[in-house]
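Note that one protein chain is taken out, while the other chains of the complex remain in position.
Then we have chain A:
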Amino acid sequence: MLASSSDISRLLDRVAGGDRQAFADLYEATAPKLYGIILRILRRRDETDEVVQDVYVKIWQRAGDFDPARASPITWMATIARNRALDEVRRARVATVSDDIALERAADPARSALGDLEAGEDRRRLEICLDALEGERGSLVRLAYLDGLSRQDLADRFGQPVGTIKTWLHRSLKQLRDCLTA
């Protein structure tokens, strides 16, 4: 099992050179996390399989673009995964939020060793800043980011017009930024 972010950076470096064994190791170390991220947004295994496949093909092709000065390797990979999942969910569906995605799920105790790589100061700080948002707006932000809910989905869930949701989002994001950079 991989232990650190720098291990993954090194693997990415080798993948950039076309090292298939490194790619297999990278997959083993990171796929459950990326699969989890994508499944949470798409909520369908068949679609998730396809998107995860695309994401790893992209990682294989673009490993050389990874810039450690810009993001941690996991953030870089997770960003590719989220973007691809969001493209998929925005393309194919019209607001299919069902009640089974509970707000409570936002606090999921299960963490991977990999997840913990990112833990620490940044995470505590973000938690504090999210919790400092008024009312349910911390949930609003989490549902958008983690579950991929659109403005319309959020409007339905919170029983508010889309315009209100947009205002809430903008205010919340500004407050978050101020809190995080304070």
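FYI, contacts are C-beta pairs under 8 Å (C-beta built on N, C-alpha and C of every residue); 3 or more make two chains touch, one makes a residue touch a chain; residues count from 1.
Note that in this section contacts and distances are computed from a predicted model.
Colleague: What protein name does the UniProt record of the undisplayed chain give, "Fumarate reductase 15 kDa hydrophobic protein", "ABC transporter permease", "Cyclase dehydrase" or "Anti-sigma-K factor RskA"?
Modeller: From the choices "Fumarate reductase 15 kDa hydrophobic protein", "ABC transporter permease", "Cyclase dehydrase" or "Anti-sigma-K factor RskA", the unshown chain carries the UniProt name "Anti-sigma-K factor RskA".
Colleague: Given the full complex, what residues of chain A touch the hidden partner chain?
Modeller: 18, 20, 23-24, 27, 31-33, 35-37, 39-40, 45, 49, 52-54, 56-58, 60-62, 64-65, 70-72, 74-75, 78-79, 82, 86-87, 90-91, 106-108, 110-112, 114-116, 118-119, 122-123, 125-126, 130, 141-142, 144-146, 148-151, 154, 169-170, 173-174, 176-177, 180
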